[in-house]
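Before I ask anything, let me first share the structure, which is written out below as structure tokens.
What you see is the complex with one protein chain gone and the rest in place.
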Amino acid sequence: MSELQKLVFGYVGLLALLALTVGSSFLDLGGFNVALNLTIAAAKTVLIALLFMHLTGTLPRLAVAAAGLWLVILFGLTVIGR
Amino acid sequence: MSFGVPFFPQEASSEAGHVDALFYTLLAFAVVLGLSLTGLVVGYAVKYRVGSPADRTGRRSRTMALEIAWTTASLIIAFIFFGWGAVLFVRREHPPADALEITGLGKQWMWEFRHPGGQREINELHVPVGKAVVVSLAAQDVIHSFYVPAFRIKQDAVPGRTTHIWFIATEPGRYHLFCAQYCGTQHSEMGGWVTVMAPEQYTSWLNGQGEGDTLAASGEKLFRALGCSGCHGAGSKVRAPVLEGIFGRPVALANQQTVIADERYLRDSILNPNKEIAAGYEPVMPSFDGLIDEGELQMLLAYLKSLSPRPSAGTKT
Amino acid sequence: MTSAMMPSTYLAEGSSPGAWLLTTDHKRVAWLYLVSLTAFFFLGGAMAVLMRVELATPAGDLVADDIYNRLFSLHGIIMVWFFLVPSIPATLGNFLLPLMIGARDLAFPRLNLASWYVFIFGSLFALFSVVAGGVDTGWTFYTPLSTLYANGFVSTAALGVFIVGFSTIMTGINFIVTVHTLRAPGLTWFRLPIFVWTLYATSLVMVLATPVLAASLILIVLERVFGIGIFNPDLGGDPLLFQHLFWFYSHPAVYIMILPGMGVVSEVLPCFSRRPLFGYKAVALSSMAIAVFGFLVWGHHMFVSGQSAYGSVIFSFLSFCVAIPSAIKVFNWSLTLRKGEISFETSMLYALFFLGLFTFGGLAGLFLAALAVDVHLHDTYFVIAHFHYIMVGGMVTAYMAGLHFWWPKLTGRMYSETAGRIAATVTFVGFNLTFFPQYMLGFDGMPRRYHTYPPEFQFWHVLSSAGAVVLAIGYLMPLFYLGSSLFRGARAPDNPWNATGLEWQTSSPPPPHNFETIPVVTRPAYAYDMKGLEHERFSPHRPAPP
Partner (left out) sequence: MSGTESIVFDSPRREWRADTFAMWVFVGSEAMLFGAIFLVFLFAHIDFGPAFASASKHLSLPLGTFNTAVLITSSFTMALAHMFALHKRWRPAVWSLLATSSLGVCFLVVKGIEYGKEIDEGLAPLLGLPFRYAGPDPVHAEFFFSLYFTMTCLHALHLVGGILAIAGLLAFWPKARPGNRQRRVVAVGLYWHFVDIVWVFMFPVLYLINR
């Protein structure tokens, strides 16, 4: 049952990424710890969105793209304005 | 003033004329555009009212060319106004190097000013005509805003940071000083007068305020009283950065970056010393956050600045 | 009507409280909103009149300073969140959106009703703060004044606004999904009436901006109630960050308010000019452009706040850019009149007044976007005049235009045109008398939110206060003639204005589920120049009247 396999793959992947992010926090990578943590969080998000949330279809993608764009506006312009 | 009815505000600073030039240009543009659009709408409404004999043939005309023309024209005009306003605005950032520096502290509900000589006044600000004045603003409690309409200047005073405003008064006289940012119950009473005097009158006014410590001297006393001199003083056992001449200089930080030791840096170094640690020093300084108030901070900053050879009031040359 | 259709109109579906309060019919929910919003409008308006009376003299002789501060704070809070933001979307939008796109209801009828209850729940909090003693933070809730120093009922007011935000988001989601999934066959995006486009754009802003306001309000409430200091400068919190978050919502919120008004005007002008809307696509797309660009300019509220000068320059540039789509619209509306056959019914009068007031309000925006000039004008009466020209002169006038335009559809009754025209004119005169002097006050340097003021400003203040009385009369008049039309008005025909929208193809008032058969759309919106309009329907779905 490939559907189940996909979910299990996602689950194992998420746990592996969790281990990775916790493990990396014990290494001193200078400023890159934060970047790495956020990259891993983004990777987890992609796994959850694609495998668990079945992000398909134009309309859901439109909603996600809009929210993403607006978050970029919120963060970007606040950083500039500050 | 005509018949006692105010149509135009007084112009009493070097910037006022420049700002008004842009204002009146915008006004002319707005009036011409607004009235011609109104004329167009009213004209059409009359001409094409129901039952009028106007010619209505050729209804479907191409619209694209018109749309593009209109949009482009709006864009060009908008960018001209933007550029004009921006050029004037950026000047706010660059006070003349020889500016007279006065500190202003906003608190509910009064303005407290201190002249370099330590003279203190409440809700009154005396300044000489023709000389650049920088007011460095701080707020004790909530956000206030320093507003002198006749000078066309305004700047918020924000708790937790220092902001600046500068002007050159051009006309002797008394002008309204307002708090423009709503600050609580007696907001509308928070304000007073800016008195612009001839330089010699200003000097005699200053002298008439009685002898006292200069702002920097008060700061120096505080510097000792708070124990700063114990570490930062020459020959102290604790290794701490030497502060003589630090203001306006670049400081190398422990994280390989370099910052200019401006007011923001000095302020943060006192209140939040661990934020930017100077290279080669241990982060041992305690935070003075909550131990000193805004007025005392302003004195300390004045003292630290006085340790540097004048003048570099602005960070740019 | 034929007896086969039971009941024949949505109004005849039952008149018990339960039939109204538990309805999921979008048309009835629109009425629930209409009644509650009207109450809030007059509550907020009463506060405005009190303020204007107080300001007729320089001294603070009518009310004390803290009362005055509470008046303008509550006036702002009530007008913005309990009237302007929901106004057109929740009333006319709710009523018309499904009708205009040929749907039987909104996508989520129960969510729609729930949004009204959430609105009422939130407004109870706000009303509690009014009754208990008011709020004195201004509608902007600036920290640290609102968190550490204000002594009114800030938490309940903020909570009220927070809760109403949910209702806004619910409405927004409902509208977005409805427009995407329930358009009638043949009703492509570029055949949608502009009103639908603007509701869609507004919903987008509602859904994406409101949560940010919610976040900043939560932080205020936490600080006041639980003592968690997020914006407290003593802990290192940044008061400017609050302003960024607040204006990230509140600037786009201005577009939430004005966009549906633009939509209404785009319906009314073509109808009474008997001309298709000039530059339909440009108007439609500029609505979307406004919704997106509206998010890029919030920093222009903060030019003198101490934000980086670099940021201010960028925000100013973007603010000039957002002027362009609005300019496009004004141009297109004006040219719609060209070669038309213009008649001056009440709603058309309101729409024309909108055009003028919006233009002069918008042009004043250029002054405020120009950095150096804004330094002088910021936080003065010039700003007050500017946004009242847009919000009241623009949005409320458009709301009145829409209310009169669709009143026959809403109620099945006609009102007195004469009374309507008089009220519209009184409003227009009163409005200009109230707010034009405020431009002068602002340029002269009169700061806003002042309980007392230097005597030289009195001349303009007296004019403004006199205008406020006229304006109040102008707004009270419709209450009477529209109210009496409910009982004594002539029966409205299905399409009294001979308009083209799908909503006019239903009976007046419409049947419970709008359309027996979902219509098929074969032509663009505003097909006023097509021959034989009176006889050719979009699709025969209703037996001819006997």
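Here the chain labels run A, B and C in written order, and each chain numbers its own residues starting at 1.
One rule holds for everything that comes next: a residue touches a chain if its C-beta (ideal position, glycine included) is under 8 Å from a C-beta of that chain, and two chains touch if they have at least 3 such contacts.
Fair warning: this is a prediction, and the values are worked out from it, not measured in the lab.
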| item | value |
| --- | --- |
| Shown chains that the omitted chain touches within the full complex | A, B, C |
| Residue of C:Ile228, C:Leu486 or C:Val520 in touch with the missing chain, whole complex considered | C:Ile228 |
| For subunit A, the residues touching the chain missing from this view | 3-4, 7, 10-11, 14-15, 18, 21-22, 25-26, 28, 33-34, 37-38, 40-41, 44-45, 48-49, 51-54, 57, 59-60, 63-64, 66-67, 70-71, 74-75, 78, 82 |
| Residues belonging to subunit C that touch the chain removed from view | 98, 103-109, 169, 172-174, 176-177, 180-182, 207-212, 214-216, 218-219, 222, 226-230, 234-238, 241, 245, 248, 513, 518 |
| Subunit B residues that touch the omitted chain in the full complex | 272, 274-275, 283, 287, 289-290 |
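Convention: only the chains that are shown with their structure count from here on.
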| item | value |
| --- | --- |
| Subunit A and subunit B: spacing of chain centres that average the CA atoms, whole Å | 42 |
| Junction residues of subunit C, two or more chains touched | 240, 312 |
| Contacting residues of subunit C [partner subunit B, same complex] | 60, 65-66, 69, 136, 138, 140, 142, 144-145, 148-150, 233-234, 236-240, 273, 275, 278-279, 282, 303-306, 309, 312-313, 316-317, 320-321, 323-324, 327-328, 330-332, 334-335, 337-344, 352, 355-356, 359-360, 363-364, 366-367, 369-376, 378-380, 440, 443-445, 447-454, 456-457, 459-460, 529 |
| In the complex, subunit A residues that touch subunit C | 59, 66-67, 70, 73-74, 77-78, 80-82 |
| Contact set on subunit C toward subunit A in their complex | 180, 204, 208, 212, 240-241, 244, 248, 295-296, 298-299, 302, 307-308, 310-312, 314-315 |
